[in-house]
Structures are given as C-alpha cells and as structure tokens.
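Of the protein chains in this complex, all but one are displayed in their positions.
Chain IDs A, B and C follow the sequence of writing; residue 1 opens each chain.
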Amino acid sequence: MQPVATTFFFYLLAGLAVLGGVLVITRRNAVHSALALILTLLSLAGLYLMLYAPFVAGVQIILYAGGIMVLFLFVIMLVSIEKSQKEEQFNKLWLVGLLAAIALGGLFIGVYVKGKALFPEAKVVLEEGNNTQGIADYLYGHYLFTFEIASLLLLVAIIGAVVMAKKRI
Amino acid sequence: MEALGQISTLHYLVLAAALFVLGVIGVLTRRNVVIILMSIELILNAVNLNLLAFSRLYGLHGQVFSIFVITDAAAEAAVGLGIIIAFFRNKETVNVDEVDLMKW
Amino acid sequence: MPDFLTAYLQSNVTPGEAGSAFWALIYVLIVFAGISVAVMAMNWLERKALAHFQIRLGPMRVGPHGLLQPIADAIKLLTKEDIVPSAADKFVFWLAPLIILCASFTTYIVVPFGRAHAITDLNIGILFMLGVSSLSVLGVVMAGWASNSHYPLLGALRSSAQMVSYEIAMGLAVVSAVLMTSLNPSGTGTLSMIGIVQAQEAQQTWFVFKFFPLGFIALGVFAIAMVAETNRAPFDLPEAESELTAGFHTEYSGLRWSLFMLGEYAAMIAVSSIAVTLWLGGWLRPFPHWLAGQSWDLVFSLFPGLLFLGLAAIAFVGVGRMPKHPYFKIQTAGLAGFGAVLGLIGVVLFIPPVRDRVQDIFWFIAKVAVFMYLYIWYRATFPRYRFDQLMKVGWKVLLPVALGVLLLTAVAGILF
Partner (left out) sequence: MPEDATKYLSHLELGEPDQTFLDSNELIINMGPQHPATHGVLRVILKLDGEKVLGTECVIGYLHRGVEKIAEHRTYAMFNPYVDRMDYVAAVSNGLGYCEAVEKLQNIEAPPRANYVRMILTELNRVASHQLWLGTHALDIGAMTPLFYTFRDREEILKIFEKYCGARLTTHAFRIGGCLYETYEGFEQEVLKFVKFVRPKIDEYEDLLTTNRIWVERTRGVGVISTKDCIALGVTGPVLRASGVKWDLRKAQPYAAYAEMDFEVPTGQNGDTYDRYLVRLAEMRQSLRIIEQAVEKLPDGPILAKVPKVLKPPVGEIYHSIEAPKGELGYFIVSDGSTQPYRVRVRPPSFVNLQALDIMVRGQLVADVIAVIGTLDIVLGEVDR
C-alpha cells in the first residue's frame, strides 16, 4: 500500500506533534498537559506508519496512548492539581534551562546539516507486510537476551511501583 | 536541503530534534514533577522517531530497539509515578524544587 | 460511470488495498452510517428483548410496536438542553465524549464484513483494533475528571481500572488465536483481520473448534473480557445505578450523553466483530467444507433473502394482530409498509448478483448479532459483580486461563 499525500501528512502530523509538545511544557493544568502529550503520541504513531513501522505504531497506540497515559491521568487525578495550578509553574533557573536546550537544538541541527552526506541515500526496502514478522525474528533471535532483560526490567518496575505507591505494606 | 515536497530522513530528524529540545526544556524549567515525567516521555519519543527514521536506512534493528525504548518508558512511568505518589503523600506537593531533603 | 461500477463489482479486494480513495470514502460513509443505524436498532431490540425477558412489553407507543422509539429518543436527546456544570473543565468535558465516539468508530476501518467489504486491510489489523478501542479509556477518565464531582470521578477510576485490567486477558486470548493462524506450511501467521479469516478458510476450521477445547476456552475468555471491556452487565460497575448513580457520565445530558451511548454500543459491536473474526470464521458461511458443493452454496446463499422475507412475514402477522380500531389505522398501515419494505429487500436479496455480493456481509452480521443478543441476555440474567470480585475474576481467573491457553496452543501447534 503506497502512502498517499506523504508530504501533506508529514507536515500535518509533525505540526500536531510539535504543537502537542509545546502544550505539554506550557500548560498550567497537568491534565491538559497529558492530553497534549496524547496528541503528540498519536501523531507520532501516524508518522511511524509513514516510516513503514506499523507494528511500532500499533504498540505506540496500545501501550503509550492507551496504557501509560492512563496511568499518568490517574496519578494527576490523585495528586491535587488545584493547589499546584496556582503556584509558580517554572523554576528559578528557567532562563538557563531554556538557553541550554536551545543550544542543544542548535547543535543537533548543525550536526545534521554537516553530516547529511553520511546517510546512505539508498533506503533499505522494508516490507510492510512482513514487518511484524521481521521484528519478531529479531526479538526472539538476535535480541533474545535483551528481550529477556526487558521483561526482567518490567518485573522490577511492577514490584517497585507497588512498593512505592502502597500505603502500608 | 531537499525540496519541501520530498520528505527525507532529515525531515524526521529535525522533527525528532525539535521534540527532544521541547522535552529538555520541559525537564529543565518546569516545577511540576508530573509534567517533568511527561517531558521525559517526549524525549523518549523523539529518540524513537530517530530510531525509526534510521531504520528506514539500515533495516529493522531500529524498530526493534524502539520497542525496547517503549518498554523502558512504561517501566519508567510506573516507577516514576509510584515515587510521585509516595512523595505527594508525605510532602503534599508535586514541586521538584521542594525536594531538598535527603529524608523526610 | 459504469466502468467505475463494474470495476468495483469485479474487484475482490478492499478499497484500501486497491488504493481507491473514492470507494474507500464511500465505504467509510456506508459503514459509519450503518453502525449508527445498527446502534439505533440495537437500542430498540435491547429494550424489546429485555422487556420480554421481564414479562413486559417494552416500548409500544411510538410507531407500531415501538419501532420508531429510537428516532423519538434521538430527537429528544438532540433537542435537550446541553448542561455543562459550572465547575467543570469545559474543554475536557467537551472532548471526552468525542474521544470515546472516535475511538469506537475508528476501529471499524479494519472490520472485515467480507473479503472485499472492509474499508481497508491493515497488516496490524487486530493490533490496531485493540489499540484504538483501548483509547476509549482516556475518554472515560477525562469525562469523570472533567465533571468535577465525586461520583463521576469514582466511576471513572473504577471503569478505567476495569478496562485496563481486562485488556490484558483480552489481548492474551487474541494472541492465542493469532498463533493459530501460523499453523500453515510456511509457518507465518498474520495480524490482518482478513488474513485471520483466510487462515481459518485455509485450515478448514473455525478457530473456536481448533484444538478443542483450546479455541473454545480462548473465545470464552475473550467473550467475558469483552463484556467487561465495554462496561456492560454484569460488569457494569462504572454505571452501577444503585451505587454510583450513573458513573462517569452522571453529569452529562442530552447530545453529549447520547454520544457516550453511541460510543458504547458501537464498541460493543466492534468487540463482537473481533470475536467473530478471530474465532467464528468471520464472513465464512457455516460448514463451508462439510456441506461443500454448488447446491449447498446456493442453499446458503438464499438465507439473507429468506431472513428478510421471514421478518416481513412477522410484520404482516403483526398487522393482522393489530387492534381493529380506527385509532390504530396509521400504525397498522405503517407496520404493513415496514413489512413491505422488508419483503422487498428480501426479494432483492434473491437476485443472483446481489445474492453473491451480500452473502458474506450477511453471515458476518448474523454472527455478530448472536453476540449482541448475548449482551442483552447477560443483562437480564446476572446481578452485578462487586469491584473486588470483578478484579479477582480478571486477574486471578481470566489472566491465568488465557496464559494457559496460550501456552497449550503453542504446544499443540508444535505437536500437531
């Protein structure tokens, strides 16, 4: 399936993603921030589809938007947001942080422009139809050990989260 | 630079860089720890976008790796939010710059 | 544009695969309109069937046998005052029903009503469906939070916890079905909705009967989890009227409330169609191999027409039983007209080209209808679970069973 109107969709989704990103870091209300982040995540999922990564896009929607963000919303509702909304939103060093981040961004762009020639021009043919299968082959073959470590990480995270969040153990 | 009409890897990289910078700004400037965590998610997503953009050039490894990144993000969110809850329960605040004691 | 039409009629792939944006758009419109109508019909059917379970008659006043009741309801809901609580977060309050609605309607993009009758075929079809339908949790949480009131918030927390935990069992059950698609010589499975049905066709069995009883148990797990996922009785805690008044949509009224209902019913149909696609052979007619052959094909292809003729006959029986009072004249005429329309549709469905074209859609919808009836049946039969019991069922019963089925399916797949 050939993507239609690639250019249009790229700019649309990229615009939405950046807009969401900006809203995440500027909103006073944490719930609004979370919603903006969901917008970013969903438009990134769209971009992943355009990058011939449908499986990652599906995982992105199911895990990020449907799972992690629900967790975020839960926690935001548990901690009172009325109080924190009235407080100062940015810390005292915000100017330094902003400048440092912008410098970092400039560095990135500079590197990209200078190092553009290093990218191979020819794209590897990614079969969309076999995408899931290819990922599975890598996951259970080449990256099996990493995969197991990731599962261990998740287990540790589950236990850690329970220990942290429980009132009385 | 290529024409705007042709979407190249560079476009994706610039977008990823933009999201990354936004995330860094969020982490460095915000006080609300929940929003800081969300900014970290932004950073991770920027990394993912990078990985996927490169996977179009170098094969599926990038996609596999982005799945690991998502796993990592899930673990980080769970533990991070757990810490926030524990922290909020004791301090009644979610501001990072009030976390200035080693114990409470 | 006759070539356009003939090209369409001869194509045997979905418009999405064919890359035909025009037909894809038409399909989107048809599917979305069809789902909306199906939700209204389901609304009427549920009220009627539930009423008959409970020795009542249900709606009888608006139109013959209350047939126009959904329309009356819709008009009422649309014209109601749209109340937004003053303490609510207006934007989120406005957004929440839309998210639920979009999440449940978007899933229909990959639902295969037939080989050529799907909007498109994604190769991550089932993953897409699960993912997008899981987004409706966000709408629930947002609705509960934005209402800025205790009961909706509690309801939202409950229902999101419920939906998130049942998603796991649901996903594992789905994986075991997907695993079954890989049981072919090449050893590659598929996540595509159409591919899954084709795998069942190629393996000459519906997955519900595959490795009996493994497929059956997996379907059972899914069927229970999907009831919980859509917040329906006996898992309708978020809307437990006797405890939380109406759960997360307590503060909603009028049009927004109806959007929630539309989303809920659309989600019910969506998950039912997942179950049908994965285990009950999707659009395949019953016994495609046992009762194979031209003549059996013909017999089974007559079913849609016969069904509509039967419905028309029921309508005409109803006309005969209408009270012979001038007051009921319009109602009687209306029912007769309705019966005539049904009969006409039935006759049209006998025309051979139409017959061949709609067969798969008919079987798909018939199978989904069974699940929809089950939803009503559950609601009439079961009391409501308590929250801790619900969690216990999800985590301590369904999850281990789904895991076990998955393991055994893998073992059986290697052995046989």
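Here is the rule we use: contacts are C-beta pairs under 8 Å (C-beta built on N, C-alpha and C of every residue); 3 or more make two chains touch, one makes a residue touch a chain.
What you see is a predicted model, and the numbers here were worked out from it, not measured in a lab.
Undergrad: Would you mind spotting which of C:Pro234, C:Gly282 or C:Gly394 touches the chain that isn't drawn?
TA: Checking the options C:Pro234, C:Gly282 or C:Gly394, the one contacting the hidden chain is C:Pro234.
Undergrad: Looking at C:Asn12, C:Asn184, C:Gln204 or C:Gln389, which makes contact with the chain not pictured?
TA: In the complete complex, the chain left out is touched by residue C:Gln389.
Undergrad: For chain C, which residues lie in contact with the unshown chain of the complex?
TA: 50, 53-56, 150, 233-234, 236-237, 240-243, 245, 379-389
Criterion: only the chains that are shown with their structure count from here on.
Undergrad: Need the most distant chain from chain C, centre defined as the mean of C-alpha atoms.
TA: Comparing chain centres, B lies farthest from chain C.
Undergrad: So what's the Cα centroid distance for chain A and chain B, whole Å?
TA: Distance between chain centres, rounded to whole Å: 6 Å.
Undergrad: Using mean CA coordinates as chain centres, what's the chain B-chain C distance in Å?
TA: Centre separation, chain B to chain C: 37 Å.
Undergrad: Please work out the Cα centroid separation of chain A and chain C, and write it as a whole number of Å.
TA: 32
Undergrad: Do you know which chain A residues sit against two or more other chains?
TA: As it turns out, chain A has residues touching two or more other chains at 55, 59, 67, 74, 131.
Undergrad: Which parts of chain B, given as residue numbers and ranges, touch two or more other chains?
TA: In chain B, nothing touches at least two other chains.
Undergrad: Looking at the complex, which residues from chain A come into contact with chain B?
TA: Residues of chain A touching chain B: 6-7, 10, 14, 17-18, 21-22, 24-25, 27, 30, 33-34, 37, 40-41, 44, 47-48, 50-53, 55-56, 59-60, 63-64, 67-68, 71-72, 74-76, 78-79, 83-84, 87-94, 96-98, 100-102, 104-105, 108-109, 112, 116, 119-120, 123-124, 126, 131, 134-135, 138-139, 142-143, 146, 150, 153-154, 156-158, 160-165, 167.
Undergrad: Which chain C residues qualify as touching chain A in the complex?
TA: Listed in rising order, the residues of chain C that touch chain A are 16-17, 19, 21, 89, 91-92, 95, 120, 122-124, 127-128, 130-132, 134-135, 137-138, 141-142, 145, 153, 157, 160, 164, 167, 188-189, 191.
Undergrad: Chain A touches which residues of chain B in the complex?
TA: Residue list for chain B touching chain A: 4-7, 9-15, 17-32, 34-35, 37-39, 41-42, 45, 48-49, 52-53, 55-61, 63-64, 66-68, 70-79, 81-86, 88-89, 93-97.
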